[in-house]
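All remarks here apply to the structure that follows.
Only one protein chain is missing; all other protein chains are in place.
After this line comes chain A, so read on.
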Amino acid sequence: MPPRFVRPTSRRGWLLLAAFILIIAAGCWPVIALVNQPVRVLGLPLIALWAYGIVLASVAVMALGNRWLARSDPPAAEPEERVQRERSS
């Protein structure tokens, strides 16, 4: 059991945590003040494009996390396996 506060246990875990924090910071002040301009990019207000940039960034970071987890974890038991395991135990 962790003594104080649950923390990442690997370098990749820390990197993911840092990426999550950066993405959250990207949607908040003061970063949002930097993109709060009355300009349009690709036809959209900059702040709208920024919001969808955050969408893409969050998908990318979670997809990266999935890849890292798949490499480090044994495959999770699917329902059929669980049922068999419960029957045999």
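Quick note on the criterion: a contact is a pair of C-beta atoms (placed from the backbone, for glycine too) under 8 Å apart; a residue touches a chain by one contact, two chains touch by 3 or more; residues count from 1.
The criterion applied here is as follows: contacts and distances are computed from a predicted model.
Participant: Refer to UniProt and select, among "N-methylglutamate synthase subunit B", "2Fe-2S iron-sulfur cluster binding domain-containing protein", "NADH-quinone oxidoreductase subunit J" or "SSS family solute:Na+ symporter", the name of the complex member that is left out.
Facilitator: Listed in its UniProt record, the absent chain's protein name reads "SSS family solute:Na+ symporter".
Participant: Going by the touch rule given at the top, which residues of chain A touch the chain that is not shown?
Facilitator: Residues touching the hidden chain, for chain A, are 1-6, 9, 20, 23-24, 27-30, 32-33, 36-38, 40, 42-45, 47-48, 51-52, 54-56, 58-59, 61-63, 65-66, 69, 75-79, 82.
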